[in-house]
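All protein chains but one are shown in place.
Should a chain be cited, it is by its letter among A and B, assigned in written order, with residues numbered from 1 in that chain.
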Amino acid sequence: MRLGQYVERNSWLHRVDGRSKLIFMFSIMLASIFVDNLFFLVFCVLLVIGLSFTAKVGKEFLYSLKGIFFLLLFAGVIWLLFYRTSLFINKTEAIVIAKVGPFTIDSLGLTYAVKMPLRILIAISVPTLYFMTTTIREFIISLVKLRVPYVMAFTFGLAAQLVFSLGDEFEKIKEAQIARGLSLNSGGLISRIRKHIPIIVPFIVKSLDLVDQINIALNLKHFNPEKKTVFYQEKSFSRIDWILTFLGILSLIFLLSLKCGGVIQ
Amino acid sequence: MIEAVNLGFKYLNSSNKILSNISFRIRENELVLILGPSASGKTTLAYCISGIIPHIIDGELEGKVLIQGKDIQDLEFSEISRKVGVVLQNPEAQIFGMTVEEDIAFGLENLGFDTDTIREKIDHWLGMFDLLEYKKINPRFLSGGQKQKLVIASVMAMDPEIIILDEPFVNLDQKGKVTLLKTLFKSKKNGKTIILIDKKVPNFLELVDRVIILSQEGRLLFASTPSKFLKIMDSFSNLGIFAPRDRPVKLVSVR
Partner (left out) sequence: MTKMYAVRVDHVWFRYGKEKWTLKDVSTSIREGRVVGLVGPTGSGKTTLAKLIKGLLKPAKGEIYIFGKKVSELDPRQIAREVGYLFQNPTHQIFSLTVYDEIAFGPRNIGMDNIEERVKNIAEKLGLVDKLKVSPFNLSTGEKERVAIASVLVMDPRIIILDEPTLGQDYRNYTLIKRIITDLRREGKTVILISHELDLLEPCVTDIVALKDGMIVFEGKREEFFENDTVMKSVGFVGLNIAELIV
């Protein structure tokens, strides 16, 4: 299961408009960056996991996040060992727990070792859930309706598709060169890079050619980003969308004001 | 309906003219075959009669192309492309939807059709090409032949009066070829003008209205009816276009 691949289900979260999901998602991510409360971060993670199950993609969601487990572990260890080198954090009130070689491990470091991976987890899992319940097309339409220029949104979608056909092309060229005896797995680093020239050169030539053809094809399909008004099968905002949107924005404002007021970290 | 008058063209970064002195007339509702060996300028010719040259591709253009009496250079590209649909050789470059139905919808959205009309057209054209079951599938999972059919369907859905297809049979298996040909003949019956470009003389030659042949240097060798072509076909056998007489006869049966 590729991270963030759309999973077709008939759930409330799938049915909800892409825009409200986008706003809600952004709110959670922003909140997780600014709010420093451990319980809040854990709550966010549990919330996202819970949402994924109500969206009937729970299993796929957890499975796809499995891949970043080591990343999180690694991040936690790095923070634990190296946070003291940071100039931005006030370490004076930390209680030293242990000294391991050149590293000092203290209580504050421990909290960072837990909170930062949680933040990374939120930053990755929230978009993942979004794209699992929203097609790229809906995403593009949402961006457009939120006043992002259509060209940018369209380009994003086109790039998402092209990645695959260009990837196939790359593989084909690689095969053809291996078939002529090219051995990619031997030699030192520089020699290995040089060995990829017979793959990269034709690939670039082919890609440029493809770009030309796409240009012609877009013109033939009357593509005119400025005039784009109609979208086949638009979703319109319903009650649940308004609820999600306001919930996201209001929670964000609430949390930020609590933080500024010094009530929570 | 389409007239080429002393048409010639040289690409900007090229030293040789790819087309020289091409003149012919295509009438409304004809099924036309443009034949020629590799690099004879067939695709360039397709670009010239669809307005891609000179409006999108730059180069040295000689002579002129008239569509319904009007010079292509005096028309806006969007006007021309409403009338002339083109199916290019590479399907990968012409698919713009995240699902099969979205791809058909793309051109229609750009033309301003409403959602209901779009939905009807999608179902109609996917049905014509046996692609209905793939409606919600991402096109990158389709086979080469299916992608080809999708591209053709999406062009036909835009309902142009003239349809140019550049080597459309390459990725299709026998069944796909037959489906495509049937659809083209049906469209012709419905008043369309169809222009097919290929490198070989096909086995449905007799059903074609006009044959235009280009030489390897991009010159016009022949522009007339299939029966006239069959009479002098042998003199073309060293040209690089496939001569049916080499074809095993038992494969083609005409009842």
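As a convention for this text, contacts are C-beta pairs under 8 Å (C-beta built on N, C-alpha and C of every residue); 3 or more make two chains touch, one makes a residue touch a chain.
On a predicted model such as this, the values are computed, not experimentally measured, just so you know.
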Can you say which of A:9, A:206 or A:259 touches the chain missing from this structure? A:206
Among the options A:5, A:86, A:183 or A:257, which residue touches the chain absent from this view? A:183
If I consider the whole complex, including the chain that's not displayed, which of A:33, A:163 or A:197 touches that chain? A:197
Where does chain B touch the missing chain, residue by residue? 36-39, 143, 145, 167, 170, 173-174, 177-178, 181-182, 185-186, 189, 199-200, 203-204, 206-207, 237, 239-243, 246-248, 250-255
Logged for chain A, residues touching the omitted partner chain are 169, 172-173, 175-183, 197-199, 201-202, 205-206
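The rule is simple: only the chains that are shown with their structure count from here on.
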Can you check how far apart chain A and chain B are, centre to centre, with Cα atoms defining each centre and the answer in Å? 42
Touching residues (chain side chain A, partner chain B) in the complex: 8, 135-137, 157-158, 160-161, 164-165, 210, 213-224, 227-234
Counting only contacts in the complex, chain B reaches chain A at residues 50, 52, 55-57, 77-78, 81-82, 85-86, 88, 90, 92-99, 101-102, 105-115, 118-119, 136, 139-140, 154-155, 158
